[in-house]
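Only one protein chain is missing from this complex, and each of the others stays in its spot.
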Amino acid sequence: MRRAIILTLGLALTAAACGGDDSADTVATTTSTTAAPATTTTTTPPATTTTAVTMPEGITFTGADGVEQTITDSSTIISLNGDITEILFELGVGDRIVAVDVTSTYPPEVQQLGRPLPPARGFLVAEPVIGIGPALVIGDQQVGPPEVIQQIRAAGIPVAIIELQSELSGIRTKIETVAMLVGEEEAGASLADRVDAEIEEALQLAAQAAETPGAAFVYARGPEALLLFGPGSVTSALITGANAIDTVLGPPVGPLTPEALAAANPDVLITTSDALGSLGGPAAFAALPGVAQTTAGQEQSLLVYDDALFLGFGPRTGEALKALVLDLHPELADNS
Amino acid sequence: MAAVEVSGVGYSAGTATLLADVSIAVEPGRVLGIIGPNGAGKSTLLGLMAGDLTASPGTVSLGGRPINSYRPPELARLRAVLPQQTLVPFPFTAREVVAMGRHPYHADGENSRQIDEATVAEAMEVTDTTDLGHRIYPSLSAGEQTRVALARVFAQQTGLILLDEPTATLDIHHQERTMGMLRERALGGTAIVAVLHDLNLAAAYADWLVLLADGSVAATGTPTEVLNESLLSATYRQKMRVMDHPHRDCPLVVVE
Partner (left out) sequence: MTGDRLLTPVARRGKWLWPALVAIGVAALIANLSMGAFDVGPGKVVAILLDHAGIDIGTEFTSQEDSVVWSLRLPRLILAFTVGAGLAATGATLQGLFRNPLADPQIIGISSGAALGAGVVLAIGPGALGSLGGPLGGFVGAFTVAVVVYSLARYEGRTEVVNLVLTGVAVSAVASAAIGYLSVAVDTARLQTALFWFLGSFTLATWDTARPTLLFVGLSLAWLPLYARRLNLLLLGEAEARHLGVDVERVRITLLVVVALGVGGAVAAAGIIGFVGLLAPHAVRLLTGPDHRRLLPASAVAGGVLVLVADLAARTLASPVEIPVGLLTALVGGPFFLWLLHRTRSEYGAWG
């Protein structure tokens, strides 16, 4: 008897596997939702009802993941990356953001959004996103896992994936794409102009520098995860733009090894405040294997910047670049 | 036709020769006792007869056919084995253990059900283990475990039963009773082969004895023929005396 049960169970599972269900909702558009279900586990305050559908005809957007979607509404937005959040606020639509993940730390208004989503770069979870029920989700190519993106889309919520940029000239593209997605092309164009101008100003300042020091960017998530960012990364673009040499010989993101550091032998080491904090401070940083053997280590030349500011590659890049230029070339302080 | 026959068999493990040139035929209805000191090759011989080990050189035949020509399920209906070690460290009940002896017949279908039930009950009664039925097997004493294992062997209903020291853990009452049961089975037509430690039990209950020493046959014959003072003393390296048993019609061996 028991054997019959388990046999049936097994065969039923097999049958289910062969048959199965394909009911993925293919609704590509969502009209604005009413308040999200109010429960104790909800992660954000309810989305506000809005009667204004922002793009009546809808736009067809093919994201960097090759998926084409039709977006008709961006009245409530989830932003999965810090730079996208900053752009949205600069465009004046910050009030449409209903949720972000942990990488969005600027501007300070994001703190009021309540508990952030799990880290979107690889650890996103579908249920909270669907629970919030935004009109649109925007993220870059690194968000995932891809199955979760699929799950969110299957629930009828479009997820717009924008291209990762690693050149300073690409920031304009990023801004304009986001602007288009939320129906603010004009604001986007002027924001892009402004940011480009700030970057240009910093570049020209850098051009006046007397020397070209060697620099290397280090990132850390605790002492066990040490990374060296090389050519192709956003930090490399900043370093080069600041009229310094990116001395790292490796890939855009690679492991930090004493050999790699020795080969690079930068005059200046650059890192972020979160990375430094995860190591335990400047003393711990200086004690990392290989650091003491570099010029930077011996002269204790370490530059530290805010994570979102430096790595965001968003509207504040001009500011970040200028700060880097002045730190690398102190003699330019009077010219700025 | 012999129930089981070994011809010129030898067996080696690594460089050690455990058996050499042993030839024995076991007839149905007879009790064959295998005796000898430790390391003489008794268990090895039993293993060859059971089909656990492959003779090299020599042949082992069961019912006229080479033993390795049988598939395991066929063999299971022809011969049953009581091992020396009856420890089963899993909490089966005694009855479940006995019932496993019916496994070779479980594919026989509907008709075998009643037979299985009756056979198990009978086997347990004969071995005086009926009351142990619902006890957890590993919690039984060594003697009780042996009797339950014996019941399992009986339940297998084979024409040949091979036993490796079946009385080693039993008290005197059950020793006599067990050997008596085996004799009765033999009278019913089963061939019994038992490795025995106790020379007097062998004397009293075996029809035929094989005395092994250092891997070869030192003597074979009736108990009276094999239980010879000088032979035993030499083989066991212990002075022994053999006399007529005062109450039974068999020899009595005592240590000097």
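In this document, chain identifiers A and B correspond to the written order of the chains, with residue numbering beginning at 1 in each.
Keep this in mind: a residue touches a chain if its C-beta (ideal position, glycine included) is under 8 Å from a C-beta of that chain, and two chains touch if they have at least 3 such contacts.
Keep in mind it's a predicted model, so treat the numbers as computed, not measured.
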item: Contact residue for the chain not shown (choose from A:92, A:145, A:223 or A:280); value: A:145
item: Residue among A:58, A:118, A:170 or A:232 that touches the chain left out of view; value: A:118
item: Of B:9, B:32, B:45 or B:80, the residue in touch with the unshown chain; value: B:80
item: Where the missing chain touches chain A, by residue; value: 2-3, 5-7, 9-18, 20-25, 27, 33, 36-37, 39, 41-43, 115, 117-118, 122-123, 125-128, 130-131, 133, 144-148, 150-151, 154-156
item: Residues from chain B at the interface with the omitted partner, ascending; value: 50, 52, 71-77, 79-81, 83, 85, 88-93, 95-97, 99-110, 112-114, 116-117, 134, 136, 138, 156
